[in-house]
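Read through the structure below, which is laid out as structure tokens, and then see the notes.
Heads up, one of the protein chains got dropped from this complex, but the rest are sitting where they should.
Moving on to chain A:
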Amino acid sequence: MREHSLRRGSVLIGVAVLLLSGVVAVVLVLAPAPERDRVQDLAEGLRCPVCTSVSVAESPSDTAVAMRQVISDQVAAGRSDEEVVNYFRARYGDWTVIDPPASGSTLLLWALPIAAAVAGSVALLARSLPRAVSPSAELSDEERDRVEAAVERHRAMPGRREVDP
């Protein structure tokens, strides 16, 4: 009886979860795409030349403020993202782009993580998939007796312990 109600509970929960996720997915898909703030996006991809490690979008420095203004002006003048980025690249060099392209000398930067992820997953699967059972895995009766005897001895040992992680 309990088994039965457990299973019915599982079915109910499963259906409810599926329905709810469906609703969530539909709402999210139908939601209008948020308006892109191109100036902000572009500023986030450019390095503030007088700071360390922060983008033009994040830096409170005067230079960054001026650069944001330039970006804003250029966007207002109808320039494409690429044109704006190239404008800054021409002035400060490739160094100013903190979102390096997946090509040329920064191709490896993008390729290596993917390669590492693939290699790691393969290694993990190779490790954790059960190996084909070899015939020698079956113990003979004699071996089985020895194992049991050893287990008994171990059980009888005082001070046996497990350690918490």
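As a convention for this text, contacts are C-beta pairs under 8 Å (C-beta built on N, C-alpha and C of every residue); 3 or more make two chains touch, one makes a residue touch a chain; residues count from 1.
Everything below uses one rule, namely that contacts and distances are computed from a predicted model.
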Protein that the absent chain corresponds to, by UniProt name, given "Cytochrome c-type biogenesis protein CcmF", "Phosphoribosylformylglycinamidine synthase subunit PurS", "ABC transporter permease" or "Multiple sugar transport system ATP-binding protein": "Cytochrome c-type biogenesis protein CcmF"
Touching residues (missing chain, whole complex) on chain A: 6, 9-10, 13-14, 16-17, 20-21, 23-24, 27-28, 31-32, 34, 44-45, 47, 52-55, 58-60, 62, 65, 68, 93-100, 105-106, 108-109, 112-113, 116-117, 120-121, 124-125, 127-131, 158-165
